[in-house]
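All protein chains of the complex are present and in place, except for one that has been dropped.
Presenting subunit A:
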Amino acid sequence: MASVTLEKINKVFGSTHIIKDVDLSVGEGEFVVFVGPSGCGKSTLLRLIAGLESISGGELRIGEQVVNDLPPRERGVGMVFQSYALYPHMTVYENMAFGLKLAKTAKETIDERVMATARILQLEELLHRKPKELSGGQRQRVAMGRAMAREPRILLFDEPLSNLDASLRVQMRNEIARLHHRLGSTMVYVTHDQVEAMTLADKIVVLRDGRVEQVGSPHTLYQQPATKFVAGFIGSPTMNFMPAELMEGSASGCQVRAPGLGELALPQSGDDQRPGAGLTLGVRPEHLRLAEAEGNNSFEIVNVEYLGNEVYVYLEPKAGDTLLIHRSEAPSRWKVGQRVALVPELEHVHLFDGNDKALALAKQSQAA
């Protein structure tokens, strides 16, 4: 178990700058998840930690040791690959023992470690099978076992569940979470699936175009997204965004007008914004209420999705072409074609400035 510290880490492939000035610290025993859209550099960042890619700039420390120039085997990291990458010609036992053998570990120790790992992952029955005789979930566990057998200081996962079907994914997600509780080892996990990130992480790192967009606990990211990007990425269904105009702003709150919604008094501090500034108003589907249409506050319902326990109501927006979503407990009385008024819960509304940065809450309402 060890901590990982990234200081101004950069990675350049040829002439493309992929990872840009990433600062990050992963505490001992922490479960950190890198999340972001495909191509944002999550895997690259993980591979930099693993030592599979060379670091172009910055400093990487594992524990107290600078490991920039250490090969993977000397960094004490284990990695689980997306495709599992098990050795096809070796049995489950040999797969897990391979790294230990290469490290010239004594035979009894190898046996001990492999058996212990197999017990934790419930692989004891499968030790003499070849990978092709295993199911997807079992292969996944063997891949984890292989990474764990050498007792690395840090375990790295690159989208380990993306090759599994939906139900198995939920099950394996649970197993990984329980594994982390039991072992308490430091884990860094890459996924593009925000649900995986939310459910597994102690700390989520949202990446965008090779930069860290926001770091925080799942709770923080959900409640206080620092940017519009994070707000839209975390949470499902996604947050509703509407253009809004600042009428009046002070240190204690601000008054904004959004088409359809009318004027709203919000708890964000509008101090550093000029009146008339174009803002974006964000509100999650569960923080909207629907009411009878009145005056200008009238949105058409274009689709209603019934999910059993809850209902999603899709509404035609006043601006742009992304449908607005309302979410409520089932049953719901709303029908397609109806016109309704939208009433946001003001204490749960987010505001973003012209640069998509979130406006901070005003002082006294934060205390409240």
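Just so we're on the same page, a residue touches a chain if its C-beta (ideal position, glycine included) is under 8 Å from a C-beta of that chain, and two chains touch if they have at least 3 such contacts; residues count from 1.
The definition used in the following text is that contacts and distances are computed from a predicted model.
Asks: Quick one: the chain not pictured, UniProt calls it what, "YcjX family protein", "Sugar ABC transporter permease", "Electron transfer flavoprotein subunit alpha/FixB family protein" or "cytochrome-c oxidase"?
Replies: In UniProt, the chain that is not shown appears as "Sugar ABC transporter permease".
Asks: Among A:Gly99, A:Gly270 or A:Pro285, which residue is in contact with the omitted chain in the full complex?
Replies: From the options A:Gly99, A:Gly270 or A:Pro285, the contact with the absent chain belongs to A:Gly99.
Asks: Looking at A:Leu6, A:Leu45, A:Met79 or A:Ala201, which makes contact with the chain not pictured?
Replies: If we include the chain that is not displayed, A:Met79 is the one touching it.
Asks: Could you tell which one of A:Ala2, A:Val33 or A:Ala50 touches the chain left off the display?
Replies: A:Ala50
Asks: Can you list where subunit A touches the absent chain?
Replies: Here the touching residues of subunit A are 50, 52, 71-73, 77-79, 81-83, 85-89, 98-99, 102-103, 146-147, 150.
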